[in-house]
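Have a look at this one before I ask anything.
Missing here: one protein chain of the complex. Every other protein chain is in place.
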Amino acid sequence: MLRDITLGQYYPVDSVVHRLDPRAKIVLAFMYIIAVFMVPSLWLYLPVLAYLVLATWLSKLPARMMLRSLRPMRIILIITFILNLFFASGTTPLLRLGRVTIWQEGLMNALVFTFRLVFLVTGSSILTLTTSPVTLTDGLERLASPLKVIKFPAHEMAMMMTIALRFIPTLVEEADKIMKAQTARGADFESGNLMARARAMIPLLVPLFISAFRRAGDLAMAMEARCYRGGEGRTRLNKLQFRTRDLLALLTMLALYLVILLPGWLW
Amino acid sequence: MSDQPHLQVKDLSYRYEPEAPLALDGVSLVVPHGQFVAVLGHNGSGKSTLAKLLNGLFLPTEGQVTVSGMDTRDDGKVWDIRRTAGMVFQNPDNQLVATRVYDDVAFGLENIGVPSEEMPARIDEALKLTGMLEFADRAPHLLSGGQKQRVAIAGILAMHPEALILDEATAMLDPRGRKEVLDTVQRLNREQGITVVWITHFMQEAATAQRVLVMDHGKIAMDGTPREVFSQVERLRALRLDVPPMTHLAQLLRQRGVDIGMDVLSVDDMVKEVKRLCPSCLNS
Partner (left out) sequence: MPIVLEQLSHLYRSGPSTTTALEDINLTIEDGELLALIGHTGSGKSTLAQHLNGLLQPSAGRVLLDGQDINQQGAHRRALRFQVGLVFQYPEHQLFEETVYKDIAFGPKNMGLEAEEMDRRVRSAMELVGLPFDEMQGRSPFELSGGQMRRVALAGVLAMQPRVLVLDEPTAGLDPSARDYLLGDIQRLNDQGTTVVLISHAMDEVARLATRVAVLERGRLVMEGPTTDIFTQQERLNAMGLDIPESYKLARRLNEAGLDLHGHYAMDELADQIAQAIKGGGGDAA
């Protein structure tokens, strides 16, 4: 349910991956994505698969959880596969179906692209499954803080994300309440054509926006009263510490790069 | 703590915009250290405006506000003032920032630059004082209204304030939540010596204060002990305020020719008065 959005996808168990510094995990996820794009041939997905299985095991995540992350993607996966299979041309025909020819290159392409997507989605979901949104925000803020030199509002972005996470459940609850109140006044949110339905949303959206603005005003005042004055001079409750294990994690990624890229350099 | 008055307001006037009428009109007020003051007044009487001037959220149009000797118009002092005089607002949902109780209590400490190592001890202490320690890992939106307000109070306590200003902090709570919050604040006042400005329109809450102020049209209309203030039933009515039920009953008895004291606030007071007036009516 949306009420639990503060946890997002987060799967709260205690594992070595959960305990990694969020900055390390973000960098790892980023490097992993690049690695997946760089895989030069189909069989080199094997080391990526091995890496993924290892990471999942170390994270103590159930396998079904990983597969579930693919579910919303299934249509896209099928389309990707079919498009690449039928619309690629090559030199080695594999199968003729009337006027359509399936080429061996087409099959390879279809497999590569589909695997690429599968590995991207499952791999990056390890990041969100092992890192709570708050920690993730913390990590992003600190990774981006060098960009403050070029006026990138790293702290403000992070604060906005935190506040959004805090208030989404409250606003969802409020939307439900307003919807009921208007239904009691005879409003109909469910029937009619698209236009009628869009118009029917006005009695819900106007009060919701007004309330959101009121809350924003209240919150700004409360934050000021609690001495908030932006990121300047702020200390943090959770000091992020880059430990040996974070370094080791990054080294495993370098190892993966070597395994994927070395064959290309050698031969 | 020093001998100087804690909160001092001198000829204070305030308007929201240059052309707007005065929201506060020449208010002077001295609150000594450790006092529990309740502020009453109908909506628009200026009581919330006064609260926001007491910790520098608003700055005086005219006159002066000092907190522990610091002038709120002194730019360099504004953060010290807000740390010293913490504020709790009406809507419990709209003042918590973080997605976890513990992190929210840390928010103020982070803002004033307390070193990370010192935070856990201060947060634990603040949560203990408000009885919220067992909820440290909860998400605020899953707490009751009274619990949310106690988290808000804990967030202030962690900053080691000397005064708490509560701006109708119980208005949106159910009776249980109201009692939770009032009990917590009374205990902090008693045990920690924290000065309290308690803005409310619940007369029964005001009746437990050491001192009651009644605001009207931006001025202080009445100022005294609860008994002194509530005994003036007609005057309170004229200011569009209630009186506690037993005070109301005392007035009705007076109208019926009973020579009852007008400083009756509680059921206990009323029983005592009946006993005094008619010893033979009651058997114990």
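First chain written, first letter: the chains are A and B, and each begins at residue 1.
Please note the rule applied: a residue touches a chain if its C-beta (ideal position, glycine included) is under 8 Å from a C-beta of that chain, and two chains touch if they have at least 3 such contacts.
Small disclaimer: the values here were computed from a predicted structure and weren't measured.
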Of A:Thr183, A:Asn238 or A:Thr252, the residue in touch with the unshown chain: A:Thr183
Absent-chain contact - pick from B:Ser116, B:Ser144, B:Thr208 or B:Gln232: B:Ser144
Residues of chain B in contact with the chain not shown: 42-44, 90, 144-145, 171-172, 174-177, 201, 203, 240-242, 244-246, 248-249, 252-253, 255-258, 267, 270-271, 274-275, 277-278, 280-284
Contact footprint on chain A, counting only the chain that is left out: 1, 3, 174, 177-178, 180-188, 202-203, 206-207, 210-211
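In this section, only the chains that are shown with their structure count from here on.
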Residue ranges of chain A in contact with chain B within the complex: 3, 6, 133-134, 162-163, 165-166, 169-170, 173, 214-215, 218-219, 221-229, 233-239
Complex contacts: residues of chain B adjacent to chain A: 52, 55, 57, 79, 82-83, 86-87, 89, 91, 93-100, 103, 106-116, 119, 123, 139-141, 152, 155-156, 159
